[in-house]
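One protein chain omitted, others in place.
Our next item is chain A:
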Amino acid sequence: MTKQYALGIFEDEDVLLHAVENVRAAGVKIYDVFSPYPVHGIDDALGIERSRLPIAAFFFGLTGLSFALWMQIYMLGFDWPMIIGGKPHIGLPAFVPVAFELTVFFTCHGMALTFFTITGLYPRFKVPVMDVRATDDKFVMAIELDETGSQFSRMTQLLRDNGASEVNQKEMTQN
């Protein structure tokens, strides 16, 4: 299914930020904004909620810690107890390093996998992009149009008024 978009191309992050605020104030829904680097303050301007990834990170860490402690206590304390240097079977201080490392291991990889999954990042043969300059030096604001694209002239005016250096119409196939 193809959809029509109006793409406002901006040259500067501050102009873009103001434009985002004004376009939203004008009651127009912004589909997405593409930028070559993270623009600070754009989350608030676009109304993007704060990511809950840190909470996920905490629980991944907790999983790692519990797993590491369980593994060491089960293996050396219960499954095959051995006397090592006359120490207790479950010598917790000696289990700290592995417990710490596995906490970090689970946090990092759990976070990375969650990030890739929710953002839809995975290796693919072909990447459909709105405007190739968005990974170079342009800031691209995409506004979804109706199927006929009849609002394009109105959007062009709105984007131009807010500092867009050019406005293009683009048809994208949604996957």
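The rule is simple: a residue touches a chain if its C-beta (ideal position, glycine included) is under 8 Å from a C-beta of that chain, and two chains touch if they have at least 3 such contacts; residues count from 1.
Here, contacts and distances are computed from a predicted model.
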Chain not displayed: protein name in its UniProt record ("Peptide/nickel transport system ATP-binding protein", "Heme exporter protein B", "Polysulfide reductase NrfD" or "Deoxyribose-phosphate aldolase"): "Polysulfide reductase NrfD"
Contact partner of the left-out chain, one of A:A26, A:L62 or A:I118: A:I118
Missing-partner contacts on chain A, residue numbers: 11-15, 17-18, 32-43, 46, 48, 51, 53-54, 57, 61, 71-72, 75-76, 79-80, 82, 84-85, 87, 91, 94-95, 97-98, 100-102, 104-105, 107-109, 111-112, 115-116, 118-127, 129-130, 132-137, 163
